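As you look at this complex, bear in mind that one protein chain is not there, while each of the others sits in place.
When the chains are written out, they are named A, B and C in that same order, and each has its own residue count from 1.
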Amino acid sequence: MPIEIKKIAISTGGGDCPGLNAVIRAVVRTATLKYGWEVVGIKDGLQGVMDTTTKLIPLNRHNVAGFLQKGGTVLGTTNRGNPFEIQKEVDGKIVTEDISDDVVENIRRERIDAVVGIGGDGTMLIMNQLYQKGIPIVGVPKTIDNDLLSTDVTFGFDTAVAIATDALDRLQTTAASHHRVMVVELMGRYAGWIAMHSGIAGGAEVILIPEIPYDINKVAELINQRMKREGFAIVVVAEGAKPLGGSHSTLEKAGSSVERLGGIGYKVAAEIEELTGAEVRTTVLGHVQRGGSPTAYDRVLSTRFGVAAADLIHEGGFGRMVTLRGTEINDVTFEDAIENLKFVDPEGQLVRAAEEIGVCLGR
Amino acid sequence: MPIEIKKIAISTGGGDCPGLNAVIRAVVRTATLKYGWEVVGIKDGLQGVMDTTTKLIPLNRHNVAGFLQKGGTVLGTTNRGNPFEIQKEVDGKIVTEDISDDVVENIRRERIDAVVGIGGDGTMLIMNQLYQKGIPIVGVPKTIDNDLLSTDVTFGFDTAVAIATDALDRLQTTAASHHRVMVVELMGRYAGWIAMHSGIAGGAEVILIPEIPYDINKVAELINQRMKREGFAIVVVAEGAKPLGGSHSTLEKAGSSVERLGGIGYKVAAEIEELTGAEVRTTVLGHVQRGGSPTAYDRVLSTRFGVAAADLIHEGGFGRMVTLRGTEINDVTFEDAIENLKFVDPEGQLVRAAEEIGVCLGR
Amino acid sequence: MPIEIKKIAISTGGGDCPGLNAVIRAVVRTATLKYGWEVVGIKDGLQGVMDTTTKLIPLNRHNVAGFLQKGGTVLGTTNRGNPFEIQKEVDGKIVTEDISDDVVENIRRERIDAVVGIGGDGTMLIMNQLYQKGIPIVGVPKTIDNDLLSTDVTFGFDTAVAIATDALDRLQTTAASHHRVMVVELMGRYAGWIAMHSGIAGGAEVILIPEIPYDINKVAELINQRMKREGFAIVVVAEGAKPLGGSHSTLEKAGSSVERLGGIGYKVAAEIEELTGAEVRTTVLGHVQRGGSPTAYDRVLSTRFGVAAADLIHEGGFGRMVTLRGTEINDVTFEDAIENLKFVDPEGQLVRAAEEIGVCLGR
Partner (left out) sequence: MPIEIKKIAISTGGGDCPGLNAVIRAVVRTATLKYGWEVVGIKDGLQGVMDTTTKLIPLNRHNVAGFLQKGGTVLGTTNRGNPFEIQKEVDGKIVTEDISDDVVENIRRERIDAVVGIGGDGTMLIMNQLYQKGIPIVGVPKTIDNDLLSTDVTFGFDTAVAIATDALDRLQTTAASHHRVMVVELMGRYAGWIAMHSGIAGGAEVILIPEIPYDINKVAELINQRMKREGFAIVVVAEGAKPLGGSHSTLEKAGSSVERLGGIGYKVAAEIEELTGAEVRTTVLGHVQRGGSPTAYDRVLSTRFGVAAADLIHEGGFGRMVTLRGTEINDVTFEDAIENLKFVDPEGQLVRAAEEIGVCLGR
């Protein structure tokens, strides 16, 4: 049910994601130009409304200029912003406290009529709880891993895939010239979407993802064939990839310090070197994947999400998150939004397509 | 109904499109690696099977290596390849002839069991007619303008939008520094998808598309405001954009020679200069938009289309074209495929989103 | 001779150039971090110090953050900023006035101890005159055309060549697929450096530059051979290219209105079409070439120029402009700086190299 809106706030939770600023810009332009609302940004997730001294940034068409192209987020991010479970030190012990009433009160005192919450499933959970407490909130999904079941795509994902694919393109030529195996570790702790899309786009011979535990012997076998035939191979490894049965052949014993020195990429590289005798080199793209200017695709998606969020506020569609289904923007309840994560289906179209063109998924 | 396949052929019709080679590669890899078929490419649309001396290129995993990144098409393209209406000179007069029986016979003589036809609505029409004559054919949609109703997206479109957006990014800073209006003419003769997406992604103030006849006075008005407030403006013009009522204010009289010297971009630029007094510069991106290496998005889509086409042959799904619906590959009959074009809806989500963030569509 | 410095000003003249903001950033950081000076930017060339109400922007490490990547210029540019010859309307007539004394006085009143003047040969001429009047000035060369004899390279040039080459790369594949001639008009009114470098880097078959009047029949001849052999050709035309003898075959008569509707690119395209019968398409890159983020090369050069300018002030090297010779930064007097322009030598190494690999220079 529509309520009268004069002022709205924007909050972003979780990590950096290309397109985040473009969402903020679209919300601000729609809110100010079409609806005549005032807009403020809440600093650092919800932390900007946790204390009585609020940290709010006035946002208008002028200070969001250039936001389409800009990576990062002007509002700052945080992973420690759940007001329902704030950790405090009391008498030397860590205790958990619920300060959500303060947040509700601060938002009301600032005369914020509605909130746009941008974030992943963790953020949506919190937004839903605040909504249950009476704050009119609409949500915008944000996860670079593209692992929300309620939306076909999330912004930032296309940019991450583009960056990773560009790196794979460059490695192709040098791998070919040097007769080497190149292992590239990409993002994807729980879902292998970035690895799948980049690996297919970049012509990888092997793609290892969290959803399909890999058999290193199958990998080695394919690489042996490939090295004989073509003389080089590209192996994409999602950071959450895991071996079948969970036992690494050689490196497990080196202990936990190995873990922090490198990632799964180095492990897979060492195992391939051992099993095939090929020269292997490793690249860890790391945060390069989630920074910088968003692709045109992500800018359009972000803009549409931002406009739709403002429209949803105008229509009184609170407690709902905007989504993309096919070519149309839609929305779902917070409950539906966070119910299930979207994993790469080991028997789905994408995996089958990869295997049909000869890519080894490690099985 | 599945038939036994030993050899398939690939034919591409119409213009160049980033991702075309990636489709060919995916068909070839799936056909050879998964199904064990032989594959040939037909040179220059269907021309390679019009004469008894066929022009066929054997395709295998080795000679399609590197095709993911490669722009253009290795099979050559043509716009003069309809075997049902071949134009010939007979006794000094141009007559139209139907040589489709020859095509059918040549395809059979070459023992081609099935054909993958890649092309736009014109190509699909021909493919359907050949299919009606008994050739087992499956189709893959190809139009850089993304104007087929039967599929959410076609490959090449994302690349075109990315290139155009990159140009708009560059023009932003120089327009701002020089206090100028920059007019950029983009592709889109009948449908304004490229202009809409690029314009939104590149932060254009004005987007003129074929679907919405523009009122140059509305455009001039917005530019006047914008020049006062920000000192510069970006105007995106699809090549098929048309003025309201169809009358150009000043340049119409210059005659048809003007047309070939430049495009609508120059006309709009001259009119804006006349009506606003602002300094205007014009860029005509032209074929830059349809060349070069495809984006990661287009490579994945192309690969999935290619795999699906081979699978469709395997399943005996002849007379059908692969499509994308949401995140899933699907297929439709040739009749459904070519029934309707997909235009930008003047009252649809995308246009409304653009207008809500303050973009002028010339109305 | 060193003087005591407390405050310096930066002035930029002429057009936009990638790297301009990076020069400003380097001057500001060196001035503040190393020397402890205050820095202001003069708005719109020298216009910010022409009136008693000066327009000065305080610059510090914080507000130049992000300037390395940023195209355009934060100080604004102007081509109407010569205080020695200001045009005013007096009694309905345009008269020229010398207000340089006002400029000198305003600079002194603002307690500006020294000025960094960034610009091309026109700007350096003015800077020299102001220096003669007692203002301590050092210069930084700026011309996207790279046409100053006193320095090996100027910033912005590498970026322009990179953008143009990227466009040529994309046209290669589409020209090849469509059997076409692609004409690309690039910047370069008087000097053909951008056309030469981009043309060589992008594999053009023909490069037409202002320094070598072209014989269109020679061009047509080469294109005919090329079309027979390869089926496509790329023609690069600098905007200042001129035909031998100065007569265009067909289009001259269409009159001056043609000129503003398009550039020399369209003329050359029409002539080639007429003489060869080939299908020709034209791209006018325009201001896309001078906008956007600078290349790494230009950022390093800009930074080194900015640092060197601040050092030159510290050393009291007034009346001098920084330059690059080989890999070292150097400096020359304003007189030497502006004495001669650097044109492409029709008998020099670069032209000979192009011709030896088979490029046609139109002669």
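Here is the rule we go by: a residue touches a chain if its C-beta (ideal position, glycine included) is under 8 Å from a C-beta of that chain, and two chains touch if they have at least 3 such contacts.
Note that the structure is a prediction, hence the values are computed from the model and not measured.
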Let's see if you follow the contact definition: name the visible chains touching the chain that is missing. A, C
Among C:310, C:337 or C:361, exactly one should touch the missing chain; which is it? C:310
For a quick check of understanding: of A:99, A:171 or A:313, which residue touches the chain that isn't displayed? A:171
Can you work out which residue in A:140, A:270, A:312 or A:344 touches the chain that's missing from view? A:270
Which parts of chain C are in contact with the chain that was left out? 25-26, 29-30, 33-34, 61, 65-66, 68-69, 152-153, 158, 161-162, 164-166, 169, 172, 197-198, 200-203, 230, 293, 295-297, 299-300, 303-304, 307-308, 310-311, 325-329, 349-350, 352-353, 356-358
It is residues of chain A that touch the chain not shown, namely 15-16, 70-73, 76-77, 163, 166-167, 169-180, 182, 254, 257-258, 260-262, 266, 270, 281-292
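The definition used in the following text is that only the chains that are shown with their structure count from here on.
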Among line, ring, star, complete and other, the chain contact graph is line
Per-chain Cα centre nearest the global Cα centre, belonging to chain: B
Centre-of-Cα separation between chain C and chain A, whole angstrom: 41
Express in whole angstrom the distance between the two chain centres, defined as the mean CA positions of chain B and chain C. 36
Counting only residues that touch at least 2 other chains, which ones in chain B make the list? 169, 172
